[in-house]
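Provided herewith is a single structure, encoded as structure tokens, for subsequent inquiry.
The block that comes next holds subunit A.
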Amino acid sequence: MNFSLIGALQILFKILIFPGLLFVVVIGLFLAGIDRKLVARMQKRVGPPLRQPWFDFLKLLGKETIVPHAANKAVYLAAPVIGFTGLVVMALFIPVFGYSTFSGNGDLIVLLYLLTIPAVALIIGGSASGSPYAGIGISREMVTMMSYELPLIIILLSVARKVGGSALCFSLGQIVNWQASNGCLAFHPALIPAMLAMLLVIPAEVGTQPFDVAEAETEICEGPLIEYSGAPLAVFKLNTAMKMFIMTALFTNLFFGGVSTASLIGAGIPAIALDAVIMVLICIVVTFLSMSLIHAITARFKIEHLFKFYWTVVAGLAALSLVLVWFGL
Partner candidate 1 sequence: MMMKRRLRNKMMNVNYIASVILVVMGLYTIITKKNLIKVVLGMGIVDYGINLFIVSVGFNDKAGATAPIYNMTELLGQAQATGVTQFFVDPVPQALTLTSIVIGACVDAMALSLVIKLYKQYKTVNTDEIRRLRG
Partner candidate 2 sequence: MLKNAIAKSMMRSPWIYHINTGSCNGCDIELVAVLTPRYDAERFGFKLAGTPRHADIVVISGPVTSQSKDRLIRTLAQVPEPKCVVTLGSCPQSGNVFKGSYSVEAPVENFVHVDVAIAGCTVKPEAVIAGLYKAAEILEKKREAMNK
């Protein structure tokens, strides 16, 4: 890495603005707004304005932050920020089709583990708040995590096998490039079950409606978030929105990667911008299919049913895909 001024500025730009912080935050909150709007429309409601997540975020910034008596102050306040940081850094690993911060080489396993950081931050923060409701909430969050991790890893392995063949390939950049030349993975029949499984994994990862057992506000008073108020809560809400974007972007890269306009209009900033727009459009569709639609038509799972669902139906779909890919389909 060349630490000249221009280079440093470029890196700073990448971290803070384009694939990094600002882009993720803006698109994440945008997707969250779209999700709420779509759910409302599907329930025959008008729904909040698209800016609503922004209002929520800003409002929470303006509220008091109360650190409860039983809480461990340092951990309690640091936890949301750790999750936020993890997400921002993770965003740098996800390429916007061709364009990414770290030379297009996001590693799938690294991503898988970075994805756990926000969840762990939520868990540790909830645990540090000292509330018994949070205790139940973190238990559920953890079980949810155990549930979706199994299908997720099988999906990633199927994709890796499809792209890498008989070589080890965990690089997201490589997966995108492969799709650029061989067509989107979504159109390979062997990976369709995996794609469906991934659509079901996203809502659990983000924690939206039928899979939000951890934050069930009607049962366990928002679970881990119970004692949070003010800015830390705002950051947690922001984390959820960012996760929404990151998961859908990951989906896009895994199954619809390589849709680059650079070949049509020539490489350069317009092509990157156009790519970003296309990516956001795909993200909206994925948000609709995986989060809004499921949210609108289902009621919350019980935790044991959630676990069973993921380890049988979703993992079964993913494993089917893995087996199909393995034997050369």
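A word on the picks: all candidates are chains of the complex that A comes from, given by their letters.
The definition used in the following text is that a residue touches a chain if its C-beta (ideal position, glycine included) is under 8 Å from a C-beta of that chain, and two chains touch if they have at least 3 such contacts; residues count from 1.
Only a predicted model underlies this, so the values are computations on that prediction, with no experimental measurement involved.
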{"item": "Options 1 or 2: the chain contacting subunit A in this complex", "value": "2"}
{"item": "Residues of subunit A touching candidate 2 in the complex", "value": "36, 40, 43-49, 51-52, 54-59, 61-66, 133, 215-218, 220-222, 225-230, 233"}
